[in-house]
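This report concerns only the one structure given below.
The other protein chains are all here in position, but one chain of the complex has been omitted.
Right, chain A next:
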């Protein structure tokens, strides 16, 4: 499977990374090189193998569904590039 320029543009958009049109051919070529390397995986017989989800057969821990932390709006907003009136602020969203 080779990635075309159009697909590279689509991937960049899905990843929300701006890529200039002029840079798309090089990006597509680079991604193709890496994907080619990954294609070795097709040599492996994986019939009947369950995909691994974790290294230890461990049930995800459970706890009481109660509030354990909170009331720190000021700390949470402290690093925001733009925060107003207790909210994160972003450019206008018009759909």
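Quick note on the criterion: a contact is a pair of C-beta atoms (placed from the backbone, for glycine too) under 8 Å apart; a residue touches a chain by one contact, two chains touch by 3 or more; residues count from 1.
In this section, contacts and distances are computed from a predicted model.
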Protein that the absent chain corresponds to, by UniProt name, given "TctA family transporter", "Cytochrome c oxidase subunit 1", "ABC-2 type transport system ATP-binding protein" or "Glutamyl-tRNA(Gln) amidotransferase subunit A": "Glutamyl-tRNA(Gln) amidotransferase subunit A"
Had the left-out chain been drawn, it would touch chain A at residues 1, 3, 11-19, 27, 30-31, 33-35, 37-44, 46, 49-56, 58, 60-61, 63, 72, 75-76, 78-82, 88, 90-94
